[in-house]
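So the structure is just underneath, and the comments pick up after that.
Omission of a single protein chain aside, the complex is shown with its protein chains in their original locations.
Here the chain labels run A and B in written order, and each chain numbers its own residues starting at 1.
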Amino acid sequence: MSGEAIVFYLLAAVTLASGVIVVTSENIVHSAAALVPSFLGVTGLYILLNAEFVAGIQVLIYAGAITVLILFAIMLTEGGTGFGTRQRNEQAAVGAAVAAAMAVLLIVIATRTGWTAGSGTLPLYTPGVIGQSFLRQNILVFEGTSVVLLISLMGAILIARRED
Amino acid sequence: MPGLTHYLVVSALLFALGLFAVVTRRNSVAILMGVELMLNAANINLVAFNKYVAPGAMQGQIFALIVITLAACEAAVGLALVLAAYRTLETVYVDEINLMKW
Partner (left out) sequence: MDWIRDILRAVVGTIIIFSAVAFIAVMFGVLLERKVSAWMQSRLGPKHVGPQGLLQTVADTIKLLQKENIVPTRADPIIFASAVIIVPLAALLDYVVIPFGTTRSGPLIFRDLNIGVLYFAATSSLVVIGILMAGWGSNNKYALLGGLRSAAQMVTYEIPIGLVLVTVALMAGSLSTVTIVNGQARLWYIVAQPVAFLVFLIAATAEVNRAPFDLVEAESELVAGYFSEYSGMRFALFQLGEYGEMFALAAMAVTLFLGGWHGPVLPPVLWFVIKLYALIFVFMWVRWTYPRIRIDQMLNFSWKVLIPVSVLNLIVTAFFVVMAHR
């Protein structure tokens, strides 16, 4: 059992256990707090996959900004005070069956397909290489994403603004 | 040594957890948390495929970066909608928002 395998199982266990707390907790603030170890576990998996820049961006945006956004939304609405309110609707059993079926389907597809190992090695990994590729091959998606960011920023401000 | 299938299994389980949250939770913020889990699972898939199947270029990681950015946009707009809905309808539970006009 090599060190990498131990770290992988540990990170996968942290991610999935926190994910279970996120989806089944009766207290929604506990759910939001359990998102943080889940995202940090995914960050660890990215580092194992030699994707350090993506891991840094994941911590910065997901654990640092989206979690704060979700906590703000919970604290500004009635979510945290509704302690006695049930959190699962009446289709819980059917939903669990559908989710389990989806998981089984994906796992069967993943394990039965013979994935051909690709040739070549990953390019020498620096953020400079990612920046270059954003401005050369992928410039269209880069510009499109910046337009989407601008529009969603304006949209979110307009929608959430108090009408007075 | 964890291979490609290990990462795909983890991502499939995370996706199923996110799907369960979207389908069964009543609080709309909890549904958005489930959507974030599903997006994370898809990102793990992308980066794992980049390393094991197509390591010649960085397309998988570029795609994962774009997905993270767009997930942030979508979370911002979604939570703004939840706040605006709470202000008029005074509830965040999706099975109580069932009238077209308040």
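FYI, a residue touches a chain if its C-beta (ideal position, glycine included) is under 8 Å from a C-beta of that chain, and two chains touch if they have at least 3 such contacts.
Quick caveat, the model's predicted, so the values are computed rather than measured.
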| item | value |
| --- | --- |
| Neighbouring shown chains of the undisplayed chain, as defined at the top | A |
| Residue touching the undisplayed chain, where the options are A:Val59, A:Met102 or A:Leu149 | A:Val59 |
| Selected from A:Thr15, A:Ser38, A:Thr67 or A:Gln87 as touching the chain missing from the view | A:Thr67 |
| Missing-partner contacts on chain A, residue numbers | 2-4, 6-7, 27, 29-30, 33, 36, 52-53, 56-57, 59-60, 63-65, 67-68, 71-72, 75, 80, 125-128 |
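Here, only the chains that are shown with their structure count from here on.
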| item | value |
| --- | --- |
| Residue ranges of chain B in contact with chain A within the complex | 1-2, 4-21, 23-27, 29-30, 32-34, 36-37, 40, 43-44, 47-48, 50-59, 61-62, 64-66, 68-77, 79-84, 86-87, 90-93, 95 |
| Chain B-touching residues of chain A, taken from the complex the two chains share | 2, 4-5, 8, 12, 15-16, 19-20, 22-23, 28, 31-32, 35, 38-39, 42, 45-46, 48-51, 53-54, 57-58, 61-62, 65-66, 69-70, 72-74, 76-79, 85-89, 91-92, 94-96, 98-100, 102-103, 106-107, 110-111, 115-123, 129-130, 133-134, 138, 141, 145, 148-149, 152-153, 155-157, 159-160, 162 |
